[in-house]
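Missing here is one protein chain; the remaining ones are kept as they sit in the complex.
Going by the order they are written in, the chains are A and B; count residues from 1 in each one.
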Amino acid sequence: MRKLAALIKHPLRELTSDVDDAVSPERYTTLRRNIIALMVAATLIPLSVMAVLNYYEHQNAMAREIQNPLRVLVNKTKNSFELFLAERTSTVSLIASAYTYAELADEQKLARIFSVMKREFEGFVDLGLIDEHGTQVNYVGPYALAGKNYADQRWFQEVRLKGKYVSDVFMGLRKFPHVIIAVQHMTEDGRTWILRATLDTRQFERIIASMSLEPDADAFLVNTQGLLQTSSNNYGKVLEKLTFPLPPLTFEPTVLTMIDPLGREVFLAYAYFPEADFVLMAAKPRSSSLKTWYTVRGDLLFIFVAGVALVLFAAMRVTDALIRRMKEAEDRRELALREVEHSQKLSSIGRLAAGVAHEVNNPLAIINEKTGLMKDILSIQPDFPAKEKLLVQVDSVLRAVERCRGITHRMLGFARRMDVSIEELDLTELIRETAGFLANEAMHRKVDVQLDLDPELPRIVSDRSQLQQVFLNLLNNALAAVADGGSIMVSAQPDEAGVLVSVKDNGCGMSDETMKHIFEPFFTTKKGKGTGLGLSITYGIIKRLGGDIAVESTQGVGTTLTITLPKGQREALA
Amino acid sequence: MNKQDWKILLVDDEHEFITTLAERLELRGIAARVVFDGESALLAVAQDEPHVMVLDVLMPGIKGLEVLERVKRSNPRVQVLLLTGHGSTRDGIEGMRLGAFDYMMKPLSIDTLIEKMESAIDYAGKAANLGQ
Partner (left out) sequence: MRDAMFMGRLTAGATHEMQNILATIRESAGLMEDLLALGGEGFVHAERFKKGLGVLAEQVERGMNLSEQLNYCAHATEPAPAGADVNEAMRSLVGLTRRNAARRRVSLVLAQGRTGLRTGLRALEAMGLAGLALDCCLGLLAAGAQLVLAVEEQGGLAVVRLDGPSYEALRAQPDFAELEQCARTLRAGLCAGPGGQGLALSLPKPVA
């Protein structure tokens, strides 16, 4: 967890730091895992949150979508019921008030009225006139109920009290569910009678059927005692006790979710009748009502899973690409490093080659000596026929050796190119030491070598041994140029760019023609003297060290060679 | 000093080269003793101090520069001319730092060699005079 936190804090830490670390394959694996984890987390967490929220939102919306129509339907149906009952009640009420007691008590008249009623309104089973004492005065209907006294029945008391009564459903004598509507009429003169009609509840069934519910849904009427007023598909027959307790009383149509006695999760929509002792209920199994939701949920799940898969795939691909790029960059860097190391390795091979070039000098030296010896032998020998021709060949061999020497010389020049070592050095000390090497010869030839070295001379960064070679060459040349007893002046001063060193001699000087060629390879005015490294080498070295060399000379007066050297190595020694 | 009186020691592992060189010197009236490695050179110097020792830098066994150092310590009067491969100035310069009189590159010219020997012997003589 802490690791994750750290990762989140510095998601690209792995990418940015430790670039110089050796990158092992394991590190790539870890890096890859971390990047993928990060990318997946960054995309999947919001995606999942959204999916979950969406799921619940959708589910609620879907539930509302299901519940609302159910509620509306229950409300509508309740209204239908109420309308039905009100209509019947007002019909009975109208008849009770439109006719006189006498007319109603007239058997034939009542029979006529009843037949009209039956024609106009469906569901009336019988009609009876009951006097204020509860005695059925007149009766039209299938049963022989005339003369029956209802005075001690509850409905009678209630209709006397309220003026109107709608009964619960009950089984009539014909074992048929019925509802009684009773209306009390009072005339101005204080006479009271009650008109009582029986309705069969087929009408109820018809109203419920008109809800046109799905087969697994169920709608029914219950009274407030929990007795079913109409048959339910699932919760009992008419007049049986409802198999679950009544929901809390509300006249507003309401939907609640519950587990029914069959164990199904159902939406139960219900409404109590304000005017009657009825509750209308409609139950709809959640599973069927949410069928569409389930398909939606399936789609949602599919999209989610597909999204996750896509994110994973993309994360892998992107990470792979990223890692590949990194690897490539790493490889390129390593290749570059390898190149550099190669150059170093190769410079050691260059040294090896230089070694071989040296080796070549050995047979050359032997050939040189042997041929020299043969020449010596020839020259002390009196003439013989082949002598001249042999001498020509001997000289040709000696010349060939000289040419070979030039080649190895050149080759070692290249090899040296590869072999530069740079350090900070004190030029004053270097010049003094180099001059010291030649002190023997100078002393022997009584040449006055003066050093005028500025003590403030800055230290420079350069190649010690190569510079030493340069000064040795310059001093050697100067020594070769001056006559015995001559003088050489070496001076060194700071210059804006670095250091200026000049070697001045009062020797023979040189012609303009000579000056033109002085820096060319293998050019020499000395005959068989010196170390054989000409000014061309000196020139090459100075140029390579980022400096410059100039010559000034007057024949018979002397020569001055001036070298400028930079303080540091400005350029790479390429 | 006459050339006939010079005592020269030649040191190089290239037999053919050094013996031929000795032969050529001999033709010019210079007597030279030849040895083929550093150990023999040290021994030869100890037995009979030469005026000039011509010493190859690259040899098996004791290296030329080491021989130079040891000879300069035991017999400082011996003047040493170093023979280096062509272009290996580094060894030459290092040799001069260690007290060699001069250095030459192979293949060399016998006349230059004799000139250098002369300078070296001359210098040694003067140095000895100065010392007295």
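Just so we're on the same page, a residue touches a chain if its C-beta (ideal position, glycine included) is under 8 Å from a C-beta of that chain, and two chains touch if they have at least 3 such contacts.
The structure displayed is predicted, hence computed values, not measured ones.
Set against the missing chain, the residues A:258, A:400, A:425 or A:551 yield one that touches it, A:400.
The residue from B:42, B:58, B:110 or B:124 that touches the chain not shown here is B:58. Interface note: of A:182, A:367 or A:438, the residue touching the hidden chain in the full complex is A:367. Contact with the chain that does not appear here is found for just one residue of A:323, A:377 or A:461, A:377. Mapped onto chain B, the footprint of the missing chain covers residues 16, 20, 58-61. The chain not shown here touches chain A at positions 334, 337-339, 341-343, 345-350, 352-353, 355-357, 359-360, 362-364, 366-367, 370-371, 373-374, 377-378, 381-387, 389-390, 393-394, 396-397, 400-401, 403-404, 407-408, 410-411, 414-415, 417-418, 574.
One rule holds in what follows: only the chains that are shown with their structure count from here on.
Only residues 14, 16-17, 20-21, 23-24, 27-28, 58, 85-90, 92-93, 96-97, 101-112, 115, 119-120, 122-123, 126 of chain B touch chain A when the two sit together in their complex.
For chain A in complex with chain B, the touching residues are 354, 357-359, 361-362, 364-370, 372-373, 376-377, 380, 401, 405, 408-409, 412-413, 415-416, 433-434, 437, 440-441, 443-444, 465, 468-469, 472, 528-529, 531-533.
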